[in-house]
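Have a look at the structure below, then the notes.
Removed from the display is one protein chain of the complex; every other protein chain stays in position.
Labels run A, B and C following the written order; every chain starts at residue 1.
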Amino acid sequence: MIEAPALEVAQWFNTPTALALSGLRGKVVVLHAFQMLCPGCVQHGIPQAQRIEAQFERDDVEVIGLHTVFEHHDVMGPAALKAFIHENRLTFPIAVDQPDGDGGVPRTMRRYSMRGTPTLVLIDRQGALRFQQTGQVDDLALGALIGQLLAEAPR
Amino acid sequence: MIEAPALEVAQWFNTPTALALSGLRGKVVVLHAFQMLCPGCVQHGIPQAQRIEAQFERDDVEVIGLHTVFEHHDVMGPAALKAFIHENRLTFPIAVDQPDGDGGVPRTMRRYSMRGTPTLVLIDRQGALRFQQTGQVDDLALGALIGQLLAEAPR
Amino acid sequence: MIEAPALEVAQWFNTPTALALSGLRGKVVVLHAFQMLCPGCVQHGIPQAQRIEAQFERDDVEVIGLHTVFEHHDVMGPAALKAFIHENRLTFPIAVDQPDGDGGVPRTMRRYSMRGTPTLVLIDRQGALRFQQTGQVDDLALGALIGQLLAEAPR
Partner (left out) sequence: MIEAPALEVAQWFNTPTALALSGLRGKVVVLHAFQMLCPGCVQHGIPQAQRIEAQFERDDVEVIGLHTVFEHHDVMGPAALKAFIHENRLTFPIAVDQPDGDGGVPRTMRRYSMRGTPTLVLIDRQGALRFQQTGQVDDLALGALIGQLLAEAPR
């Protein structure tokens, strides 16, 4: 089992308290890494994350957005993200990935070795990293993956 | 457990030998009931059945079309269906539901108490009827259902 | 000016009286040639013809379907077409292209030298053939063509 790396987060939106993967044991976690100015994220990734949130019970599946800014840092800061979340009416928790302090790839993104955005990550009920893909993921295939993880008994 | 009723079939296409649900134990079976002149079938059901066939290994998931003609019988006979299969390049096995001999609802459709077309049926590895829905089914939800059935151990 | 060839029609649906292109001078005519078992027609051509019918006033634009059966003749006869029209709730006039009597390309299709289905034909207010294309036509481009023909004064 490869445990999913912990999230390093600078700031949270849409949640009263910070979330930690270690606190979500027992649920399937869908981590959607995006950038607000990435067209593939806006057109495919974000709407898919919203469909997942709508499809499954939150007791079963936790959808988390991760804003992994690795370019255009000056115009994708927290204030811009806040407006983006508001305009797109996003309601799932969204984390700002901790910047590396040097204008490069932020820390959680680096820990997961993500190759770009959007990247979708599935974490099982025991906290293991089970799926990670950069680019567009088909709804049917994604549903099947989530369904298989849901069928696994919590430890 | 509710065992899925056996198929009553007048004729098969796209398979050298007749299939029986009892012979498919160990696989998840997706039964797609349609009529070739039903717009919802042509626009949504058939393409979805093709996506399922493409997505999963045939050792895991068997897609079967069931032509449940309950109206316009004279123009949806086997010759018309054959042309439809050819033009739409369908490659999964397709069964002609056995007519009731009286111009009414055909026999398999009646056994399953289907309320129209398209109707999607999921049968688990042990032959139990696990899901049945008439109308459009969402890819993400359907994927999750199939994924959960795939995760169940064959007996 | 190339005058659009007259239609040779075996039977009409959705109109109390037969139509003739010569009787439609003053209108832009959109002729949509299709076969009921042609997937590109069902998925793209027919819905586009319905959008055109919905978009324009019938005093300006007349949409006519032309069922140009050149294959699978035995299963695309008038009774099958009637069921197809009913199931798809088509309301524009639809003509059955006159068979050649020999199982080949029907007569109107031959007169227009159409290369397959779907084929879209635009005829101007004076009866001239102004556009013909087999395959999928983009809505924006098609709208512009119709708009330009509408802007021409009736003679």
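Quick notes
Everything below uses one rule, namely that a contact is a pair of C-beta atoms (placed from the backbone, for glycine too) under 8 Å apart; a residue touches a chain by one contact, two chains touch by 3 or more.
Bear in mind the structure is a predicted one, so any value in this text is a computation, not a measurement.
Hidden chain, full complex: it touches shown chains A, C.
Looking at C:Q55, C:T91, C:S113 or C:Q136, the residue that reaches the missing chain in the full complex is C:Q55. Residues of chain C that touch the chain left out of the display are 51-52, 55-56, 138-152. Against the chain not displayed here, chain A makes contact via residues 37-39, 42-43, 72, 74-77, 79-80, 83-84, 87-88.
In this section, only the chains that are shown with their structure count from here on.
Between the contact lists of chain B and chain C, the overlap is empty. Chain centres here are Cα averages; for chain A and chain B they lie 36 Å apart. Put simply, the C-alpha centre of chain A and that of chain C have 50 angstrom between them. For chain B, the set of residues that touch two or more other chains is empty.
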